[in-house]
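See structure below.
With one protein chain removed, the remaining protein chains of the complex are shown where they sit.
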Amino acid sequence: MNPVEADVIVVGAGPAGLAAVRRLLQANQRVIWVDQGARPGGQIWRSAVPQQWEIATHPHLLWLPGHAVIAAEGQQRLLLHSLINPSQASLWISAPRLLLALGARERFLPFPGWTLPGVHGAGGLQALVKNGWPIRSQRTVLAGSGPLLLAAADTVRAAGADLRLIAEQASATTLTRFAARLPQGKIAQAAALRWRLRGAPYRAATWVVRALGEYKLEAVELNDGSHVSCEALGIGFGLLPNTALAELLGCRISAGAIAVDGALQTSLKDVYAAGECTGIGGVDKALIEGELAALQMLGQDDARLRRAHVRAQAFAGRLAASFAPRPALLQLADAKTTICRCENVTLAELKTQADWRSAKLQTRCGMGACQGRICGPITQELLGWPAQQGVREPLQPVPLGCFLPPRDPA
Amino acid sequence: MGHCLRTADVLIVGAGIIGAACAREFARQGLSVAVIDPGPIGAGASAAAMGHLLVVDDAEFALSQRSLQLWQQWLDENPAHAALAEHQRCGTLWIASDDEELALARQKREFYAARGVAAELIDAAELARLEPLLRPGLAGALRVAGDARVYPPKVAARWLKEAKVEVMRGEVLAPEGQGLRLADGRRLWGALTVLCAGLASQRWLPPGWLLPKKGQLAITQRQPLTVNHQLVELGYLKKAHLAEKDSVSFNVQPRPGGQLLIGSSRQPGRADSALDQALLGQMLESACAYLPALAHMSLLRCWTGIRPASRDGLPLIGAHPSLPRVWLASGHEGLGITTSLATAELLADLSLGRTPLLDAAPFTPSRLK
Partner (left out) sequence: MKMLINGQPCQVPEGCSVAAALAHAGQPSATFCGMGQCQQCQVTIDGVNHRLACMTPAVDGMVIEVAHEPC
């Protein structure tokens, strides 16, 4: 089992991973760069990487797109599986230093009807549409919280959706305050976005209380009692750091993110983390942290970048505070609302259990295909269960053959 | 601090399958029961277990046979029990890969036949018909149709409910006078204490009486191909009793809904929860050697569990060697789910001064002195 070796492994090709790889290659490090997507960009840039960030092929770069990390041995060896070519043998890679740029996933808060076909995450709908999902002329509602709503609305509008409503749960006052404190560079961006979305009603202090429809989405009901007919609903309440690989390696997790020190080092020496996975803060924080982590690995530093980091973290704080979901959103799910989508476990069933582990064993919540990625955070918010989901190999379902010992001793 | 919180006739340390069975049994005898566990019901070895219910052909034959009778009685008590336990009478197929193993299968059949357990020899052609997913070229199998599978954590919760017991969350530190002291200072009083805390029971025993035997399992996603029996290689029991070496053996169970559960491995002396990749690979390789289609199935999760084994391989069921009013029901290795009910029955008989149905001698804890 001879792994492919390098100086550094970077997991994730979003902004943080990109910034890190660029800096590492400049310093002539041999890098293995892994991402599940077919092209760099992660969720934010999704294959449309701004030109100055494009990384040409480089002799010291082994770029492995379409690969998922599924297991680890110690802190320096990772097992990869090809999603594009699943019959390919799984691959071990190894390096003395590891950078986790795992990004984020969307945070969901369930409500009656949220499992109807036609209901997607807001970021989810954006991702689907960017990958060709047909939304032209579909009456579409974007709802939830945060700047991601507007970005998603922009994408679906550009793809020809009939955008009926953007419903932001935060109050108008909160939004005004947030906008007033936007850094210079972002104000122009925000204004341009608002201009492009001028045709769509945007309502603050508004949220979806239920999705209606018999076999698929037909309309949503809002908190003011009104109904909006639609075929597509994108709903999301910000992002959650992805931490599964970090947990598997044994990194300390704090407040739902990978805990890092000032040098972006995790609790494990030689394992670094950067970007959304250390705390939700957007593209700027990710770019800065990716570069800072790379510099730290090279034994270097950059005071200007550190100052920018402090500013980016402050922005992240304001983002979290401004768009924190109001308590009413935690009350939308009723007894019959599905919480664990994989195993169809309702809120009523979960309320009979004392904690996550009991719920898992007695109701199958979290035992399904997503292994608690979606429902785990929901149970934390709705039921107050502490996070302890227990990550195991494989990090996502893969053909069993991935774990068979190689036929010939390599 | 230090004041007594609860009093019950029987204090049961451990809310796994054994503790739950004991709670139910003592409650059926009209006694009041308190159960203490630091974690959720059935969350230890009982959650990691395969849930295979089988009659074995070794020193635990009588215990397993009696226990399966009691399982059936419980199932017959209420039509809802089978669904709740996810009970399936899938039977066991002990697979013989060559003539040597087929000879073992014949011996096994004779053992069962002499004791009234239905077991039939299956030839290669019939085996292929019964289990089309098995690779060609196997010699045959022994079919024990009365064996079954269940899902232990829900059974444990149900038995505790039948006993009308609220499990107390807590960690037992030590026996204290007529009762127990918990880590948080609470004290419990009872006439009897039953120690069935899996490997943790070792804290109250002379060194080396209980040993861990770590096991690893894997499960697939739901998918359309299935096996119809629990499939076990004939070498399984021999490997189960190997003292020193790490071993894997072929053991696959169909789950309702279409998942396949894959075991098994044994690492004597290991009590950590980390997955051993190399051993996992060997276990899966062995499984794929019998069921080639497994390699293409979607693997969902792997986990580990710690079987509590006694020094001589037989469970400890009976009086604690030195602590008065303390009784042991521990060290079941890989047979805890099967033998839970007969263990509880035996233990209740012994502790309440009744003549037990089974010969208790092989399980007497003081035999290890």
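Letters are used for the chains, namely A and B, taken in the order the chains are written, and counting of residues starts over at 1 for each.
The rule we apply is simple: a residue touches a chain if its C-beta (ideal position, glycine included) is under 8 Å from a C-beta of that chain, and two chains touch if they have at least 3 such contacts.
Not measured: the values here are computed from a predicted model.
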| item | value |
| --- | --- |
| Listed residues A:Arg23, A:Arg97, A:His120 or A:His309, member touching the removed chain | A:His120 |
| Full-complex contact with the absent chain, from A:Gln26, A:Asn131 or A:Gln331 | A:Asn131 |
| Touch criterion as defined above, residue of A:Gly37, A:Pro147 or A:Gly290 at the omitted chain | A:Gly37 |
| Full-complex contact with the absent chain, from A:Ile84, A:Ala191 or A:Ala263 | A:Ile84 |
| Residue of B:Thr7, B:Ser32, B:Gln178 or B:Gln223 touching the missing chain in the full complex | B:Gln223 |
| Residues from chain A at the interface with the omitted partner, ascending | 36-38, 43, 83-84, 86-87, 105-106, 117, 119-121, 123-128, 131-134, 341-342, 368-370, 373-374, 396-397, 399 |
| Those residues of chain B which, in the complete complex, touch the missing chain | 221-223, 296-298 |
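Everything below uses one rule, namely that only the chains that are shown with their structure count from here on.
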| item | value |
| --- | --- |
| Inter-centroid spacing, chain B versus chain A (mean Cα positions, whole Å) | 41 |
| Chain B residues within the chain A interface of the complex | 39-43, 47, 153-154, 157, 218, 220-221, 275, 277-278, 280-282, 284-285, 288, 294-303 |
| Chain A to chain B touching residues, read off their complex | 71, 73, 354-355, 357-358, 361-362, 369, 371, 392-394, 397-405 |
